[in-house]
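Presenting chain A:
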Amino acid sequence: MNTKLKLTRGGFAWGDTSCNYHTGTWRVQRPQHEYRAAPCHASCPAGEDPQAYIALLDSGKPQQAWEELVSINPLPAITGRVCPHPCETGCNRGDYDQPLAIHSIERYLGDLAIEHDWAYPVTAPPADAPHIAVLGAGPAGLSAAWHCLRNGLQVTVFDEEAEAGGTLFTIPNYRLPDDVVRAETRRLLKAGINFTADFKLGREMNLDELQRRYAAVFLAPGVMKSSEWSIDGVTPRDLHQGLHLLKEWGDVGALPPMKTAVVIGGGNTAIDIARLLVRNGVDTHIIIHSSMPDPAHPLADDMRAMPREINQALEEGVKILNHHGIKRLLLRGEKVTGIEIIRMRKLPDDNGKLHRIAFDGTESILHVDQVIPAIGQIVDQQGMEDLVHGEHHIKVDAWGQVAGSENVFAGGDAIDGNGGTVTEAVGNGRMTAQAIAMKLKQQGLPVIEPPVVVHYENLNTEYFEPAPRAEQAVLPVAERVGETEIEAGLSVQQVEKETRRCFSCGSCLSCDNCWTLCPDNAVLKSKKMAADGSYYVFDYDYCKGCGLCAMECPTGYILMVEDI
Partner candidate 1 sequence: MLKALEGSQAIAQAVASCRPQVVAAYPITPQTHIVENIAKLVANGKMHCEMVSVESEFSAASVVLGAACAGSRTYTASASQGILLMAEVLYNIAGMRIPMVMTCANRAVSAPISIWNDQQDSMAVRDAGWIQLYCADNQDAVDTTIQAYRIAERTELPVMVCVDGFTLTHTLEPIDIPEQAMVDQFLPAFNFKRALNPAQPTSMGTLVSPDFFPEARYSHHQALLHAADEIVAADADWAKISGRASGGLLSIDGPDDAKIGILTLGSVYGTLVEAREEYPDLPATKIINLRAFRPFPVAALCEACQGLTDLIVLERALSPGYGGIVAPEVQASLTSVHAATRVHSFAVGLGGRDIPLEIYRKLHRRIQLEEPAPFTIIDVELERLPVEDYGVE
Partner candidate 2 sequence: MIEVRIHGRGGQGNVVAAYLLATAAFTEGWYAQAFPAFGAERRGAPVIAFARLNNKIIRRRCQIVSPDFLIIQDEALLHIPGIINGLKPGGRILLNSVRSSEAFADTLDARVVTLPATQMAKEYLGRPVPNTALLSAFLNLTGLLPQAALEHALEQRFQDKVLEKNLALIEAAAKKVEHNQWQEVANA
């Protein structure tokens, strides 16, 4: 007891004096802010952090939001249109009402940047910076180039075509208008990427020479060659591959004459060509042994095409024969007149591995005058035979480094195990550029650890309320003619509402919950962001460690840790 303490008459006390007593000494656990990845972030093949850019957009900073977005993916206007958005599948909001329309927001930001011609945020590399060669101006190449630039490297992109874009131009205009591709890629190149057109490896230059001239080479040639296709060795004379037809349509705007067709395959290329055929008056079937996608029960053998695209294709009149396979071709001479199809399914064996099983007695005949395979493409080996070794794809490690080659990297559709999406290609490009930068700095490449993800159970959803998801306006089927883009972007008002739906999983929402609910006033609010990325500071002088803030944090951003 302090003997010098002067007491007050009648036992009154001056206000605020309890602050002299630090209740923090009572604590055995302490709250701390801990950023954890939102599932949208963790599930994005490109590595985007939608939670982060949606937060900025929600805060009324659209340009900063776009800059945050393109710091990962430089092609948001494109991916916002064509990505199958696994981010939305992962979105925790899906467990509450409906997932956030992340792809629509991504597209909105991409379009907004084009509209305002926002400059890509990067500083020019020094003149003596290492120079990187990127082969292929598709999404993987452009992404790699962009990230090399961001890593302070000089970069030149080489492409066979006259303009950058690569495989993006094979996506029909009604899904991805060429104008959008051009607008985004040209703006990106303007950020400081050198572009050399009409360059074919093995024709203008060999790989060896590239390797000699450049500090590193990134190969992103895509898969422009179609896989061989036959039924029991039989191939029709006038066989057209799906990708080939799409490219031809993009280049010349014409298709071979046909009345009925069957497209073989369940990927986006199959859907694209089927929809193109329907638009041109062709009675079109897709035949696929996989299942139709069902978001409720995702199966390993679902069609790979995006559900949205499949639905639109069905709306437009494409007929899909799922769980079917082709048993033989009906030919008149070498020309197709039809196919014999049979019901089949992929079923798991005792080890859980899927096998295709055909069911005898279910055969039937489908009369068509074109059979169009769209079952996948392979890499064109020209100029890099030594790397590919006769395989269909290039083999790389997790960082994109080609096995056995010190300064050659690869990414995009051309590498082995790639899912074939634009977004995945962008992700490969980014990772590889990072690896190149580290390699050039003599840094070792770390093992890639999966991020710690915030799950739905980690959230406190009592602080949210149901709100319908923003849907992009879709043209009615009758108006879907020619090349007109089917889906419109979200309006500003829609975006405002949609961003507000974001749970901000694993990041501070600056909602004031902790500040408001702490019974001990031990959470302080700050105008400036604190070092840990929040706008709140725990006052450990007074925090008793009750854990109420952690329990009531809506985003799972506060964790209680032992503190003895």
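Heads up, the rule we're going with is that a contact is a pair of C-beta atoms (placed from the backbone, for glycine too) under 8 Å apart; a residue touches a chain by one contact, two chains touch by 3 or more; residues count from 1.
A quick word on the picks: all candidates are chains of the complex that A comes from, given by their letters.
What you see is a predicted model, and the numbers here were worked out from it, not measured in a lab.
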item	value
Touching candidate for chain A, same complex, options 1 or 2	1
Candidate 1 partner contacts - residues on chain A that touch it in the complex	1, 7, 9-16
